[in-house]
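Got a structure here, written out as structure tokens. Questions coming.
All protein chains but one are shown in place.
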Amino acid sequence: MAAAPFQPQDPHYERRVRSSFERQQAMKTIGAFLSEIEPGRVVIEMPFSQSLTQQHGFMHAGMIAAALDSACGYAASTLFPHDAGILTIEYKINLVAPGKGQLFRMEGVVIKPGRTITVVEGRAYAIDEGKEKLIATMTATEMTVTGRDDVKH
Amino acid sequence: MAAAPFQPQDPHYERRVRSSFERQQAMKTIGAFLSEIEPGRVVIEMPFSQSLTQQHGFMHAGMIAAALDSACGYAASTLFPHDAGILTIEYKINLVAPGKGQLFRMEGVVIKPGRTITVVEGRAYAIDEGKEKLIATMTATEMTVTGRDDVKH
Amino acid sequence: MAAAPFQPQDPHYERRVRSSFERQQAMKTIGAFLSEIEPGRVVIEMPFSQSLTQQHGFMHAGMIAAALDSACGYAASTLFPHDAGILTIEYKINLVAPGKGQLFRMEGVVIKPGRTITVVEGRAYAIDEGKEKLIATMTATEMTVTGRDDVKH
Partner (left out) sequence: MAAAPFQPQDPHYERRVRSSFERQQAMKTIGAFLSEIEPGRVVIEMPFSQSLTQQHGFMHAGMIAAALDSACGYAASTLFPHDAGILTIEYKINLVAPGKGQLFRMEGVVIKPGRTITVVEGRAYAIDEGKEKLIATMTATEMTVTGRDDVKH
């Protein structure tokens, strides 16, 4: 997916996203890292880990979903004002293939930005012996929140 | 939520669910454990952990979702034949409050069992200083799969 | 489903809901009518009509969904301030049985009210020769909107 040519309101969106991501201990625990950040689009990658498997030894869908949810949230956040926080209202994920691979790539792309509500589409891919395969699709609804101390960046 | 009075096809459903859950390394990594199993209903619990937080120090929604997704899948699985595997086709989650608390309780309840497709409803609660609060709701669609070596229990 | 004991902010919520519903020409066209209104809960009914069928002669799922979506929206609306409008941000529906019957009952129940976001659960039932059967479940996310002329009641 290519991001539409969005104009960020906050010129320091990348710094803001990186700083928020680094405070997410959960992303460290599952080995996820930011690999691409541009206005309206964020890619997170995560290597396979034995500690994150489901009962058949593949990557657990819940771990894929957690990283994909983050990619979607940060994709929305790139377009937010510098002082706005983000709330993920809901997301929906279709799991279309097992998490079989050595590396996983989660991409979030804004499809409809808005003052209050931003809709983001996500795709997760497994890279298995060099071949990339779609394993999940997501739609996420993100809300811009201002003036709340417990919801920032 | 109370489970409807479902009749399991496999008398050993509990053993089958426990054995599958124990093979999920991801559940160990996030500290989730099975707390209740009955026909059409499974509860998973997970204590707060600093290693699973989001950027404000609360429990990461992705970790809540992963455990809730597992509760929904296993709730469906209790009603499956002994030789059937399960595929989660999709789920949708609404996050209605932050993951603020010391313990989290994720409950999956079957609302429509079926030969091929089973629909499950999930609720996640945070227990914060003894007070339980709804933090997420889920709907999950599970598929019964037989005859595939890569999809079992 | 029983509605939680919600306290409406607008004592005239019922009049407001009825007045809005009556302006929905689409509801007239599909023969849907309001059958119950209480704080946080609305029921809409719709008789079978040959003009609303799918290819096998059953009630079209899209018509069921349209009425169920309305029931969910109005259930949220009962709890809104008198001057607030409503926007349905998204909904998700699982179709669990065909629309076979003479009458259809669509029920929306608020599960989490909020200042900005309200989450509602819906159930659709077919009444076929006196027997009621669950045919669809919905989760809908509704937003309270104030100060916009194009989004009222």
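Read from first to last, the chains carry the letters A, B and C; within each, the first residue is number 1.
One rule holds in what follows: contacts are C-beta pairs under 8 Å (C-beta built on N, C-alpha and C of every residue); 3 or more make two chains touch, one makes a residue touch a chain.
On a predicted model such as this, the values are computed, not experimentally measured, just so you know.
K.L.:
Using the touch definition up top, pick the residue from C:Q54, C:Q102 or C:T146 that touches the left-out chain.
P.N.:
C:Q54
K.L.:
Using the touch rule from the top, list residues of subunit A that touch the missing partner.
P.N.:
92, 94, 96-97, 111-112, 114, 117, 119, 121, 134, 137, 139, 141
K.L.:
Just checking the interface: what residues of subunit C touch the absent partner chain?
P.N.:
With respect to the unshown chain, the touching residues of subunit C are 20-21, 23-30, 50-56, 60-63, 65-67, 69-70, 87-95, 98, 150-153.
K.L.:
Which positions on subunit B touch the chain that was left off?
P.N.:
Residues 89-90, 92, 116-117, 139, 141, 143 of subunit B touch the chain that is not shown.
The working rule: only the chains that are shown with their structure count from here on.
K.L.:
For subunit A versus subunit B, which are copies of one sequence, does the interface use mostly the same residue numbers on each side, meaning over half shared, or is it different?
P.N.:
same
K.L.:
Since subunit B and subunit C share one sequence, what rotation angle in degrees maps the C-alpha trace of one onto the other, as a multiple of 5?
P.N.:
Going from subunit B to subunit C via C-alpha fit gives 180 degrees.
K.L.:
Hey, how far is the Cα centre of subunit A from the one of subunit C, in Å?
P.N.:
Taking the mean C-alpha position of each chain, the two centres sit 32 Å apart.
K.L.:
Centroid from C-alpha atoms only, then distance subunit B to subunit C, rounded to Å. What do you get?
P.N.:
Taking the average C-alpha coordinate of subunit B and of subunit C, the gap between them is 28 Å.
K.L.:
If you look at subunit A, which of its residues touch at least two other chains?
P.N.:
Within subunit A, residues 89-90, 92 contact more than one other chain.
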